[in-house]
Structure formats: C-alpha cells, structure tokens
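Complex shown without one protein chain; remaining protein chains in place.
Here is chain A:
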Amino acid sequence: MRKTNWLLLGLALVLSMFLVACSGGGDNNADGGEGEGNTEEKNEGNEGSEGSEGEPSGEQVLNITDSAEIPTMDPSMATDAVAFQWLGSTMDGLYRLGENAEMEPAIAESHEQSEDALTWTFKLREDATWTNGDPVTAHDFVYAWQRAVNPETGSEYGPYMMNGVIKNAEAISNGEMAVEELGVTAEDDYTLKVELEKPIPYFLSLTAFGTFLPLNQDFVEEQGDKFALEAENILSNGPFKMTEWKHEESWKLVKNEDYWDAENVNLEEINVSVVKETSTRVNLYDSGEIDAAGLSGEFVQQKAGSEELKTEEEPVLFYLKMNQQHEVLGNVNARKAIQSVINREDLVNVILANGSLPAVGDIPQNFAKHPESGEDFRDINGELVETNVEKAQEHWATAMEELGKDSVELELLGGDSEVAKEMDAYLKNQLEQLEGLTVKVKPVPFKERLRLDTEMEYDLQNSGWGPDYIDPNTFLNMWVTDGGNNKTGYSSEEYDALIEKANNELALEPVKRFETFLEAEKMLIEEDAVLAPLYQRASAKLWKPYVKGVITNPMGPDYTYKYAYIDGKE
C-alpha cells in the first residue's frame, strides 16, 4: 500500500466520523428534564393478590436492566435519570420520596419552618451511619451543598437547583462570594439550619433530590479525583450499597445492613445490567433472566393485553413552541388555529402508541394537587385546547385577513430519531389542513435544536419539559418575559405578574397560590395560545408478577426499591 493511500484512509476515517456526527442525534430528543414516572401507578398488588399486600417469600433478588452506564455516582455531578436512580437507591437525603410522591422523613426526623418561611430547621436522626461507620451529621449536608454550588466543582445541577433558593447560592456559584456564606449551617451535629432566598413552598420536595444528598467530607477529600469512580470509592448511607460496578456492563447493589431503616428493606440484592436494545430486553425478560423490561413502539403493541404490561405515565410534557417573532406566529389567531387543528388523540394512539396521553394544558396530569381538596390541577382546569378543524380554519382565516396574506410557509424544527420523523410528518400533515399553510420540516440533532432555540432561529418546534420539583411553578415559571427557557418571544405583563404573585406574596398561602397558577395556565394556553400542547409522555414496561412494592416517582429517581420485595417466584 502506498503512502498517499494512508493519508486518504486517514481522511476517510475523519470524514466518516464527521458523517456520524451529523446523523447522530440519539433518542433523548426534547426531553427537557429527568423526572419520570408517576405518582399513582404502583407495581404491587397484581390481580389475584388483591386485598392482601403479600409477604416477601423466597430469594429476595431483583434482576433488572438500565438503559445506559451510570455517568457518575457523585451527587454534585449527577444530571441524568440513570445517575439519580442509583444515587437514590444507595443514599438517603433529609427526606425521601415515598408512596404517592409523599415526602417521608429519612435522615431528617422532623423539620420546622420559621414564620416568614425563610428559615427551615431540620432535626436529624442520630442512628444513621455511613457504610464506614461514621455517623451521618448535619455537617455532611453543609459540606455537600457547599460543594454543589462551588464553581470549582463544575456542577450543573448545583447552581440550577440552589440558585434563588438557598441564600447566597447565586453569588457563590458566580464566584462572587465565599462558599462558607451559603445559607446552610450545622447548629450542632444533628440540627441543620437552612436559610432561603425567599419562601419556597416546594422546598421539602427538593430535599429528596439527588443534588441535596449529604457527603462525608473526610471520605470525599481522601478519595480526591477517584471519588465515586468505582464501587470502592463510594460511601453510602441508604437502603442499598454498591458492591460491584463493571463499567458499561453491570453493577450490583446489596442490602445495607447498617441502614437505619434496614428492617423495612426486603431485597437482599439488586443486579443491574446495561441493555440498550429493546428487543434484547424483551428476550431476556421472556427467558426469565430479568424481572422487568422497558418497552417502546412496536413491542408495546406486541405485548398489548399482557397482564405484565404496565403503563407508567410521566409528568413530562411535549408541545409545539411557536416563535412569536415570526410575523404570522405573532398573531394570536394564527396560534389558536395551530392549537386546534392538531388531532392529539391520533397522535398518541397511532404515532406513539405507548400509553402517552393527549396534552391539553401546560401542566401534566397527576402532577400537582389542590392543597385542600386534593383535586388534580388538570381536572380543575380541564381541556384548554380542543381539536376542531372548522374553528381552526376560522381562526386561521381571521389571522390571514389581519395580516393581509393568503399563503404562508413555516419551518418546523424536528428531531432526527425514528419516532420524531414520523411525528414531524404527522404534524406537517395536520398543520397543512390550514388554508394556504405550507410546513417545511427541518430535522436536526438535539444539540442543534437547542442552539436554534437559544438563538430563536425557528418558526415552530416540537419541544418538551420535565419537572425539577413537584410544583406547577416548574412548568409555568419558564414562560415569563425573557425567561431563560421561554424563547418564544412571549411577553405578557399580566402573566408575569401572576407568576410573580404566586412566588412572592402568596408563597405562604397554598390555596390562593394554587389558584393563581390555574389562572396563569389558562392565560398561557387559552387566551394567549403561547404553546400548542401535544402529549404527555408515558412509558410501557413489563414487570414480572412476583415483583412487588416498587414505587414509581414523578421526579428524582424513577423507582424506589427500598420497599420492593419478591413474592411467589417459581
């Protein structure tokens, strides 16, 4: 082979890399957040065992898969569902998510709020220990939270979750103040005082979140760069501890006998293998090697009717974002036309076919409940958009008249995954029912879509959002004028005022605050038609009937295995 040929080969290699880069997009499209699961769906009490809860029997070993390698076991650095899942299983924060997304005391025994709701004092239990025998103290929380906002750490979630919440977090994370100034102090070993920037009604739900987990300072500093890289560089204080971690292949969790609540932990072992392909998961599940298998697309239909198939609706919402800087989309009638021309039923039943629900507002179902009546946010506000092609045509005609146009071309930013392609084709077809509208689909990789979103270089885009805490604010707050993730050009003084009111004046009045959010959602979707809601994501999963007591969470870790047990495995 000649020298020149190597150069060519080298170039070809580089070129092929570039081509891969262009076509790679992954299927993580439009998934804004990490929150998954749902509050209602519980995987216990299958048919036949109704009434009785069942008892653990036989070998208490759970064999499951995850879709990817754990990117990190360092709570400050964790950003994705996989990391939060396994941190959540091996560690306890102040509180942890229990059944129906209720907050259960974990390391904290109780808490008190000051009258102005700016200071929270947590009383910690004295019997919690790390797996090396050290007690879990208030200092561990102080250290971990300071570490999360320290710019030296390079954490993404630290500043994101704490800025504007914990006193001085913003200044510290911007490098303008010393980390010691963070509003969290250990009054004594078992009393933790947290000072907030402003009243945060949902603060308790944050304390269960991965970023707020404690860290043992001595251990972390002793490990240095190696911290959390391997199973032996991890220190746990939760229901399970990791004893084996083969990167990209599998990891093993065993019951932590020193856990303060060990008597309520039934599983002795959780074995997790990395399996990325759905068909492989299904085959492993059918062969009995694993006890649960997440499904997608065709496999959901194939397994439809199976008693082992469970649909888990997630509080993740997808919608069409409309750029109001565009002449046509700046017109509210045009936006209303787009809202009501899309048939969401067909979208979820035919295109997605995985149990996803049509979205009819900006807050998903089973996410936020009225503080007094317990009624669901979605049920109270009802369907804020409807599919009505005639009405859509009327709105569209009005808009065209107001703008003095008879034909319009809009660009739809789409994803590059298989589902996204079908979805975008469907949306194009639906939208083009409007007289004189042509839609051009432009599929781009996820990162490129984010860039175009930030620069507001789009007309329409299929976008999504998952919650960061359990409160309507996580969905509604982003649409205020110049909100970091607004990027639609929507700016309404009235809307801003509502959100402002809910987060300040009404912070201590849950009912009025909730009602303000109801009002804000109506304004956002019904009056101002900022978004065209599309669907609320769900996922389908097979669970062996002998796996019981697994709790599905709306945020943080997808599942809680603390109370899971095996009953009736042959």
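As a convention for this text, a contact is a pair of C-beta atoms (placed from the backbone, for glycine too) under 8 Å apart; a residue touches a chain by one contact, two chains touch by 3 or more; residues count from 1.
Everything that follows uses one rule, which is that contacts and distances are computed from a predicted model.
The chain absent from the displayed complex carries the UniProt protein name "Oligopeptide transport system permease protein", chosen from "Cytochrome B", "Tyrosinase", "Oligopeptide transport system permease protein" or "NADH-quinone oxidoreductase subunit C". Residue-wise, the contact with the chain that is not shown comes from A:289, picked out of A:289, A:375, A:402 or A:435. Residue A:453 is the one among A:291, A:314, A:453 or A:521 that touches the chain not shown. Residue-wise, the contact with the chain that is not shown comes from A:229, picked out of A:61, A:117, A:229 or A:419. Across the entire complex, the residue among A:132, A:279, A:349 or A:481 in touch with the chain not shown is A:279.
Residues touching the missing chain, restricted to chain A, are 1-3, 6-7, 9-11, 13-14, 17-18, 20-21, 24-26, 28, 32-33, 65, 69, 71-72, 74, 77, 79-80, 151-152, 154, 156-157, 159-160, 163, 173-175, 225, 227-229, 246-250, 273-277, 279-280, 283-284, 286-287, 289, 445-448, 450-451, 453, 468, 484-485 (touch as defined at the top).
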